[in-house]
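In this view, the complex is presented without one of its protein chains, the others remaining in place.
A, B and C label the chains in the order they appear, each numbered from 1.
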Amino acid sequence: MNIPNQPSSLYYTDEHVAFRDTMRRFVEREIEPYATEWDEAEEFPRELYKKAAEVGLLQLGYPEEYGGITCDRFFNVIVAQELARAGAGGIYASLMSHTIGTPHLAQFGSDELKARVLPSVLAGEKIAALAVTEPSGGSDVAQLKTTAKRDGDDYIVNGQKIFITSGVRADFYTVAVRTGGEGLGGISLLMIERDRPGFERTKLKKMGWWASDTAALYFDDVRVPVANLIGEEHQGFKAIMHNFNYERLGMSASALGYAQTCLDEATSYAKERHTFGKPLIENQVIRHKLVDMAMRINSGVAYLENLTWRDMQKERVVADVCMLKVHATSTMEFCANEAMQILGGAGYMRGGKVERIYRECKVMAIGGGSAEIMKDLAGRQMGL
Amino acid sequence: MNIPNQPSSLYYTDEHVAFRDTMRRFVEREIEPYATEWDEAEEFPRELYKKAAEVGLLQLGYPEEYGGITCDRFFNVIVAQELARAGAGGIYASLMSHTIGTPHLAQFGSDELKARVLPSVLAGEKIAALAVTEPSGGSDVAQLKTTAKRDGDDYIVNGQKIFITSGVRADFYTVAVRTGGEGLGGISLLMIERDRPGFERTKLKKMGWWASDTAALYFDDVRVPVANLIGEEHQGFKAIMHNFNYERLGMSASALGYAQTCLDEATSYAKERHTFGKPLIENQVIRHKLVDMAMRINSGVAYLENLTWRDMQKERVVADVCMLKVHATSTMEFCANEAMQILGGAGYMRGGKVERIYRECKVMAIGGGSAEIMKDLAGRQMGL
Amino acid sequence: MLFTEQHEELRNSVRRFVEAEINPYVDDWEEEGRFPAHELFKKMGSQGFLGVDKAEDVGGMGLDYSYVMAFAEEMGTAHHGSVPMAVGVQTAMATPALAQFGSDELRQEFLAPAVSGDMVAAIGVTEPGAGSDVASLKTNARKDGDDYIINGSKMFITNGAQADWVCLLCNTSDGPIHRNKTLICVPMNTPGVTVERTLNKMGMRASDTALIFFDDVRVPQRNRIANEGEGFTYQMIQFQEERLWGALSMLRPMEKAIQDTIEYTRDRKIFGGSILDNQVVHFRMAELTTEIELLRSLVYRAGEDLVAGEDVTYLASMAKLKGGRLVREVSDSCLQYWGGMGYMWESKIGRLFRDGRLMSIGGGADEVMLQILCKYMDILPGRRNK
Partner (left out) sequence: MLFTEQHEELRNSVRRFVEAEINPYVDDWEEEGRFPAHELFKKMGSQGFLGVDKAEDVGGMGLDYSYVMAFAEEMGTAHHGSVPMAVGVQTAMATPALAQFGSDELRQEFLAPAVSGDMVAAIGVTEPGAGSDVASLKTNARKDGDDYIINGSKMFITNGAQADWVCLLCNTSDGPIHRNKTLICVPMNTPGVTVERTLNKMGMRASDTALIFFDDVRVPQRNRIANEGEGFTYQMIQFQEERLWGALSMLRPMEKAIQDTIEYTRDRKIFGGSILDNQVVHFRMAELTTEIELLRSLVYRAGEDLVAGEDVTYLASMAKLKGGRLVREVSDSCLQYWGGMGYMWESKIGRLFRDGRLMSIGGGADEVMLQILCKYMDILPGRRNK
């Protein structure tokens, strides 16, 4: 087994290495050959979820009683890195949408609700999504306008959500709703099934992540049983915040993975391509660009691993995770930009990994909290 | 004991933490109060070497039989970080010049030579320096012109060296000389004592590192016994190269330390200083600058620790160390520049840490291999 | 100084034209992957836009380059990069050499209809194997009686699928690579010319970009632009205008990106204030506006020099380099503040992000500009300079 760029490490055991190997073969066999096709088709086959469950991809870190696999966070890092090798963020985003859609459920949900949702999701039979963002509010959860009014044993849900990954195809939606007054204290999380009357979805067209079915959601007097409440009423904000750290660690791992893919693609191209009578790689500026990319990636990976470990030690790493996300996504942007420049016209043509990743930089830099919001948050955490 | 910015860590044991505390108190008591004075005076008292030896600073990693202290490389990282808090690179450079001046001796030297030199150096009684760079050659060791011609049991040394740290005051100089033909194969290392006839020194005035006595050395028919040869004849290049990794790791640790000092200084200033009717820190651009600084520093430190550990595992980390040095020194430049901007006119006045560190950025970015040379070397190591 | 009321009038009419005849259709054209070049160019030709600086005997306005600058800048008010680029190919990239050096006969045959908008022109320089390395292209034209027989291929040809003729740079001898090239006007309907395929690009979606093959294509020698063997020199002269066009046509889109972003972020409330109220946001807008004004100042200065008859390759190459760098930075920074809305496929800022990325690649990549500047500064390594 040949895992390039895999140094000796304090963090990875033989199990991790074996799992990485499995993931790599899975991506090479089941995703990479179809990445362009699926992305252009703006959809990938639902069977991929099942195939992913077969190799254990979907179950990582979930309780075994619901079909999950107990493991540490470095398995998630490996997943992010290996999936990034296909250079198709849209596939990753939707295939793994349950990792943002169900952690609240797994952590705070009732046993009944967990038993109702998790097993089919972890088996790849059902799809889960998270619905927080609204058209007017962006990252500002306090402005949430979707309401859930209590009516007997039900809530009546009204409102809109936007930019929801797996929003078209999902079976289960963890939806942030306002059950109480204004501000952060009045927010709850509801599990809403796709077939509830009054719940509609429309697909959104995006610059990138085409293979992901991103949607706007519309709730018009949607009746949801109180049993679908995830955790306690009005306590939704804490649950949402709690998972941001993991989402950001995961996005950082992915971003660094895409950056590495850009570096790999650019390196191969620069070695093959001849201009002005010599291989591109013989240009010092090209070699230095590649080294600059590697420098950012490798320092980012070291930072990522360090924070993953510290998080596992229950240290409060919010500020550093914010900074890591900025570091990782700007590294991705830097590498995509430089790789595009090295590939030149060839890079600008559709169908290649670099072209795709270039169009996917911004969703990484914006989604999960933009660089500006990350810096504000880090600053507050640092007492600035 | 309060060690800020010290997260939980895989790498540091209680011993490390205790040592860091000792170092911090040493720097606070023995260096920081005098840093400006010594820097302006372009010299610090020789007693500082002895005081440093008393707290174990000079002996780290040297064999116990010569007065050294066995320890891992993280102790060196701690030294670099803690000394950086004084914000006076010149003191560090000369006080620790034996760490570049004697490793070849410790590793390749004869027992007799080691016994003759190391104990007094490690006790802070004598000063050691490294003399490789020449006026015409810069970083290109292959161009070395200083010759050592065999004459009986002596070598006759002729030539010049430049930019030699501790060059004015050192007692022992590890000098790279050409004992053989052209190129890298003809180079040897000689231990030359300061009082040998024909060996002269002149002091150089620099933009920064004033407290360090940097010199040009002149050898005019200097007679040196063959017993002063360090390691085998003509094998000097390998020994020089071997130690570059450690020098670069050390410089990276220092550079990140200075960057941290700039961040600390800028943070305090921004909290105290009022402009336009409010504290400077209430400007979002200022807070984001500080977060940008912290992001670079913290990712750099994670990278540094990771590479220090991998190096201890005997992994070949040359490419990464080169990239780390670029990352760390550009982080230092970035932080010094932004700190200067935050301090404004106050930062531009002599006597403050930021002003001093700003003038010391370039010696870090150039010395031990410039960023461009680092990238060339990393590229070659990566097979580009 | 540079611009008078006449320029302002031209600007106004260009802006009105763009607003009426281009912008309403941009979204459709982007979706279709092409715009109707013949139809649009005919409209533009009727207004005189395609011959601002071309001589009156071929139907042009006969104005100096300062008017081209005004025209190019206002073409940038289009809501995408494809049409401005295509118009640039027609007016500033494929025809300057023909206009300046071509025989009267050839100018009447190819330039006049390009000015009137009856013909669409393309410029055939880049090749699959050579990229930005113009000197080492492989397409060749050998003489046969009064004709040339052309063989080879050209890559990334803007307007390639819709063009009526292409201004083709090819080798006409085995001499030194800077002395063996010739510019030839080749009608695209000549037997042996095949549009191999139109290319699927990240941006500039409404621009048709083609890979074109030339297989024993026979054209009369009188289609040659001026002297044989001087094609490289002519092309270098022609490149000046290409590079300036690139920078000029990006000024308005960048300004509009800033302006739109200011408006959007001013209206959008988050965390209790408008996004624009964030100091990092309004400072960034000011910083980017500064960079745009720097570029504008340089381009105007180059234009003034060009009007004065000077060779402006040096400044034009700087303008192209900075333009490519800057449009990336502006579109990236602005898109960031649009958040998810900017990421939607239809967003204008997202389109500029995709369209603008080409600027550092097409028409000579940034690195080629740097190479040229180094040559002017005489700092290239000795050997390569010869």
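Here is the rule we use: a contact is a pair of C-beta atoms (placed from the backbone, for glycine too) under 8 Å apart; a residue touches a chain by one contact, two chains touch by 3 or more.
Every value quoted in this text rests on a predicted model; they were computed, and no experiment measured them.
Within the entire complex, contacts from the absent chain reach the displayed chains A, B, C. For the options C:196, C:277 or C:329, the residue in contact with the chain missing from this view is C:277. Here the missing chain is touched by one residue of B:162, B:175 or B:256, and it is B:162. The missing chain lies against chain C, touching residues 1, 262, 266, 273-274, 276-277, 282-283, 285-287, 289-291, 293-295, 297-298, 300-301, 304, 308, 315, 318, 321-322, 367, 370-371, 373-374, 377, 379-382. Against the chain not shown here, chain A presents residues 283-285, 288. Residues of chain B in touch with the missing chain: 133, 136-140, 142-143, 162-163, 204-208, 273-277, 283, 285, 333, 337, 340-341, 344-345, 347-351, 355, 358-359, 362-363, 365-367, 370-372, 375.
Criterion: only the chains that are shown with their structure count from here on.
Among the chains in view, A has its Cα centre nearest the centre of the complete protein Cα set.
Chain A and chain C have Cα centroids lying 39 Å from one another.
Separating the CA-averaged centres of chain B and chain C is a span of 52 Å. Chain A and chain B have Cα centroids separated by 42 Å.
For chain B, residues touching at least two other chains, in rising order: 284, 288.
Touching of two or more other chains is recorded for residues 278, 280 of chain C.
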